[in-house]
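Of the protein chains in this complex, all but one are displayed in their positions.
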Amino acid sequence: MSRLFPVPVISLLDKRISGDLKDGPIYAYGTQGRSNFPTSGTRVGQGYSMPEKRHYPAPDGTKAREVVNEITYSADPSDFHYMKVNVPCRSACPALTNIPAYIRCLYEGRHSRSYELNRISNVFPGVLGRICSRPCEDKCRHGEAELGQPVNICHIKRAASDFKEPGHIYMESLFAPLGKKVCVVGAGPAGLAAAHDLAAVGFDVEILEAFDKPGGMLMYGIPEFRLPRDILTAEIDSILRLGVSLRTGVRVGRDVAVEDLLADADAVLISAGCYTSRPMTIPGTELSGVQSGLDFVIRANSGERPDLGKKVLVLGAGFTAFDCARLALRMGAEDVSICIRATEEDLRVTEDEIHEAKRERVKIQGLMVAGRIVGDTRVEGVEFFRTRPEGRRADGRRKTVPIEGSEFIAPADSVLVAIGQGAQPIESPGDRDERSVLKADRETFKTSVPGLYVAGDYLTGPTTVIEAIAAGRRAAEKIAEDLTGKRFREWTVRTEQAEVTYRERHWDFIPRQEMPTVESVRERFNPPERETELGFSLEDALEESKRCYLCYLHYEIDMDRCIYCRYCIDVAPRDCIKMVKEVRLNKVGAITGLVETTNWKDVNAVVIDNSRCIRCGACLKVCPVDCISVSKVEIVERMLRKGK
Amino acid sequence: MAREHLVIVGNGPAADEAAPFLRKGVPDARITIIGREVVSYYRPDLLPDFVAGKIAEEDLWVNPLQFYKERDIKLRLGQNVVSVDFSKMELALEHKEVVRFDGMIIATGGKHRIPEPLARFRELVLTLKTVADAKVWIEKLTRVESVLVIGCDLTSVVFTKAILSLGKQVTFFFDPSSPHLFGRSESIREQLAHKMSDLGAEVVDCSKIAKLVQTREDLIEVTTEAGQFRAGAVGAFFGMVPDVKFLTGSGLHIERGILVDEYLQTNFKRIYAAGDCAQVYHPELCDYWVSIGYSNARELGRIAALNLAGEEVQTEAPLSSIFKIDGRPINTSWWMEA
Amino acid sequence: MRTQARVLAEKVAGIRDSDLFGVRSGALPTWCPGCGYYGIHQGLNSCIQQLGLPHHEVVTVSGIGCAGRYPFFTNTYGVHTAHGRAVPLATGVKMGNPALTVYAVGGDGDGLAIGGGHLPHAARRDVNINYLLFDNSIYGLTKGQPSPSSPMGMKTKASPGGTADRPLNATLMALTYGATFVARLFAGDPNAIAEALVEGTRHNGFSFFHIYTPCVTFDKSFKTWDNLKKWVHPLPEDHDPGDLRTAFDQVLKDDFSLGILFKNE
Partner (left out) sequence: MLRVDVTVEVCGTAGDGTIAAGGLLNQAMSESGFSVLGFDSYPAEIRGFGRCVTRSRIGDRDISALEDTANVLISLDDSQSRARIPFLAPNAAVFFDSNPPTYIQEEDSLTSLLEPGTVLCGLPIADLATEASGSARGRNLTALGGFAGAFGLDPAPFRKVITRKFEAKGAQVLDANLRCFEAGYDFGREQLSDRVPEIFGPRNITEGPERVMLSGNLAIGRAAIDAGLKLYFGYPITPATPIMEYLAAKLPEQGGQVVQMEDEIASIAAVLGSYYAGSISMTATSGPGFALMTELIGLGVMAEIPAVILNAQRGGPSTGLPTKTEQSDLHAAVFGGPGDSPRIVIAPTNVEECYHFTMKSFRIAEKYQTPVIVLTDFFLDNRVENLPMPKAGEEEKAHDNLYPSESDKGNYKRYAATDSGISPRSIPGTEGFQYTATGLEHTEEGIPDYSADNHMLMSAKRHRKIQAALADLPAPEVISPDGALDVGVISWGSTFGSVLEAVHTAHEHGMKVGAMKITSLFPYHEDLIRAFMNRCDEILIPELNFGGQLADLIGRLHGKDVIRMNRATGVPIAPSLILKEIETLVMEGGK
């Protein structure tokens, strides 16, 4: 089952697909694959041996090119659409992490490279390998109905970070200094990601951080038992070492004015995150023992050990609520319940999370909504109404209604309210919204003030870490363009011929490796910061990485040589190869449908449906005329040395 | 025009009661019972007696196959529903068969709940839900003399009596930390404790089980905060949790069990739930209650069938809020799960 | 580029518009997936299309065997005759209405064994039909017995100790019998088959096409796709199809040189 709470796929890919961005020509047209036979025009019986190099006309009639083993690049919208449909995990990742590639690298034992492939797109592999919300796994092809369980992508990422060579240092590809300065406000995921990209293209970057340690929510919002701090700091350092200067303990708007920053730098990026907890609008929140879940987590993560008493009620349904509950247990609470309006199914957390929480004896109580918090000075309990589920909201989340007269009181020593956060207003010029938080354009990140930008959760409201990172990187791209008038990187679809399938059929039957955790709950609690997840052994990691179908491989049948013998269809593991009458395209030239037929007259082509293909390679092995070719198709970020 | 197809998922008491009523109500519909166990319907409530040797295996069986043939009810045994699409009104079986239906009664009952920390020693712990489980016990009891019963739900009590009658010695664990039927009222627990010891069971009120170790064959060492215990076999009785995993993501309203109104209808038209897997909302209570036990399950099964057949029968005010065990009324209107 | 959906769509549309497969019937072939016959089918289809022959003026005559099924998969007139009798019946058809273009198809069992007696006479009679011999050296339809072109020692269910008989060389026979057009081809190269067929169909007289093809189901050792691909190769560049002697020399020294061996207008 896939617990699918909608994760918006970053618009970059969509833009390429919608064809709004037309940078870069289509470089060349594809090879026709390996051949033992002339495809046409030759005298009977000529040339049965495999040609070293061959010429093929481009479909648009342009002159033929050398293409065997050539790597081709394309910015054609339909190619981006292809990537979106056929490499579902990667398109699901806001940061477009090249998932199949890093999984394959790990399998090949190139652990450090595997880590780097992550580092290139998501900056914090070690961190994300632990706490990512994993939109990719919901889309993993291996998770499709008859195919079993999704690949444990996230934990392979962690394995890459766990097993990279000790002291591994990632060699960044850098641009010459530009002599321009950008000031980033907030050292959270968005800020750090932006700082990294800006520094890499030659800006002089300074980060201002209000807390005394960098990391933002990574450092203060995520409990240590999930994310060991050494991992985090190491990855932050690898950003700082690009010459990014960091000033902590500085609260912008209070200690220093935004105007001054603007005067001092060519651009200022505000990525201060969401630290204001949404207040609960019910009677009794002022009572002692009632506190914001976020504050509690931040205190706990700052080394404090707040006393919560024995019985703790957590109001909220997100990751923060679970952090609160699990932290509470580690802070000595004995009976901790998460109280939610709807039901478990509606929780915006992973299944593992629920499972682990329950193992630690966190109770999840559904269908109840707090009416008031009771007690005279100190909290004594919470009065709840039973709720009845009623359909869903537009965003797909469950609607519930309180039931009249169903009040009951649940006793509590303390109550943690974790019902969401918002951005905190910062003293600064520029248009603001009703909550007097700076407004900015979500595409350009520009505010009404020239040179002042906003990005990350501060702009969008609370999202996931991976989304924040992606946002930071996009902001950096925009700022760089605005300040220099040129582009440093471009996205293209890279196609390289692959002679082999890299896979074995029986790998498809390997069961999903689950992340081992500290067995005994007792051991988990002392020390409380002990990491609960133990990480894959190398064996497990390799075993798991074998499971990946490597959807970046593209299988294609060359109709010029196909004899329509249907051998491939016969050995196909599922309905992934089709007898086709016609291929339907949409306006950008992407496939929208393969019209199948069993009428022999109408079978114009036998086509591999790459959106069904599990890359098992069975067809390739049997094809009598070798008309099936495999290529590796990836979206890559190419450095534009001269700029564009 | 194809006959309408009514499917009953599950083959327990509720399902067994529902089927004939459904047939009466809709004489010309196709009716299919899909059960996970390969055996046809039997009396789960008699399993303890079966273990105790009071009754023979044949006594468990209820209907001959002829019963289903006569009523034109299709039995699909040993078949497992893995997902349901209520928008298409299709369900998928484990062997990838897609079955269309026009109405459904979900009566999958419950599955055993084993809380932490016992869960970590799952393989050392026995339960009692199916004939298969019972046979395991019977085989076990030929070799062991002492049994440790942990956590107490309804079955645990009946079961304890059953094995005592075999002359085995029983250590009966109350695990107050783990919520169960009686978890709410101290007084009931005491009364029950007395009852148990009267019957000859050693009653220990203790939680915090640290670990179970199999020291040798047919000997398990249990370490608790109340000291060490030894027993030939360990049984876990923490009640059932509704067996509704296959429905997650189907859009069906599920909290603990499947949420149904007083007519046992779910949030989908013509989809009903009955028995242990249902969580029934009752207007008078302004709350949900969960049926426990054999007779309630049958009653709910009947009501669900009648309603699917087009009648409008309400469930009585929580049937089993007064549920008697050894003469003591037990409230089962709500229960907790860790 | 390969990821260009457009190229794929255009290609498929192109094939549809070319009506290449208008020559097919609606019935899906019952040959095993992977069978070489598909390649031959492909070749004959494009030949008929290249020559622009109206489908109703083509008659396909077959014998018994997997190849016997051929006519059912084409949109031409067809006769699925008795075992081994495709050639004489085709002779009758052609003489019955010389305006028709006639293709006789059959396997090596059909054409060299039970029907073996017809080949010499069709050749010497030089009736203007085209005979395609599908040579896979095995009986497929009857589940794997040796055929007249099976190599000595080939083990099958019917020859557990290996065949004791020497194989027939159909090409050599056709040349010997005086066929006026002889080509040797390979099912794996439909384009070459098409080209030879076009020339052979234009040829006024008996045209013989000896086509090597694998039986993926019953022959795992001899004429497999892999072996055939390894073995076959084109005729020497300088081969003169006009000279019968060089044709003989070719055939005698090399079993797997492919192309139009002999042609006598």
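We just call them A, B and C in the order they show up, numbering each chain from 1.
Methods note: a contact is a pair of C-beta atoms (placed from the backbone, for glycine too) under 8 Å apart; a residue touches a chain by one contact, two chains touch by 3 or more.
Here the structure is a predicted model, which means the values were calculated and not measured.
A.B. asks: Among the chains included here, which ones are touched by the excluded chain in the whole complex?
C.D. replies: It touches the following shown chains in the full complex: A, B, C.
A.B. asks: Which residue, C:Ala9, C:Leu44 or C:Val59, contacts the hidden chain when the whole complex is considered?
C.D. replies: Looking across C:Ala9, C:Leu44 or C:Val59, the contact with the absent chain belongs to C:Val59.
A.B. asks: Which one touches the absent chain: C:Gln50, C:Thr142, C:Ser159 or C:Thr246?
C.D. replies: The missing chain is touched by C:Thr142.
A.B. asks: Would you mind spotting which of B:Gly53, B:Gly78 or B:Pro283 touches the chain that isn't drawn?
C.D. replies: Candidates B:Gly53, B:Gly78 or B:Pro283; residue touching the omitted chain: B:Gly78.
A.B. asks: Provide the residue numbers of chain B that touch the chain removed from this figure.
C.D. replies: 38, 40, 65, 68-69, 73-79, 92-100, 132
A.B. asks: Considering the entire assembly, which residues of chain A contact the chain that has been omitted?
C.D. replies: Within chain A, the residues touching the omitted chain are 145-146, 504-506, 509, 571-575.
A.B. asks: If the hidden chain were put back, which residues of chain C would touch it?
C.D. replies: Where chain C meets the chain not shown: residues 27-33, 54-57, 59-61, 66, 71-72, 75-82, 85, 88-97, 99-100, 117-118, 120-121, 125, 140-143, 155, 217.
Convention: only the chains that are shown with their structure count from here on.
A.B. asks: Could you put a whole-Å number on the gap between the CA centroids of chain A and chain B?
C.D. replies: Each chain's C-alpha centroid was found; their separation is 41 Å.
A.B. asks: Per the centroid of Cα atoms for each chain, what is the distance between chain B and chain C, given in Å?
C.D. replies: Roughly 69 Å separates the two chain centres.
A.B. asks: Got the chain B residues that touch at least 2 other chains?
C.D. replies: Counting only residues that touch two or more other chains, chain B contributes none.
A.B. asks: If you look at chain C, which of its residues touch at least two other chains?
C.D. replies: Residues of chain C touching two or more partner chains: there are none.
A.B. asks: For the complex, give me every residue of chain B touching chain A.
C.D. replies: 83, 92, 96, 116-117, 119-120, 245, 248-249, 253-256, 259, 267, 281, 286-288, 336-338
A.B. asks: Which stretch or stretches of chain A touch chain C in the complex?
C.D. replies: Those in contact with chain C are residues 26-31, 36-40, 42-49, 59, 72, 74, 76, 78-79, 81-82, 493, 495, 554, 556, 559, 563-571, 580-585, 589-591, 598-605, 607, 622, 624-625, 629, 631, 633.
A.B. asks: For the complex, give me every residue of chain C touching chain A.
C.D. replies: Listed in rising order, the residues are 1-13, 15-16, 21-22, 24-29, 31-36, 38-39, 41-42, 73, 75, 183, 185, 187-192, 195-196, 214, 216, 225, 229, 232-235, 257-260.
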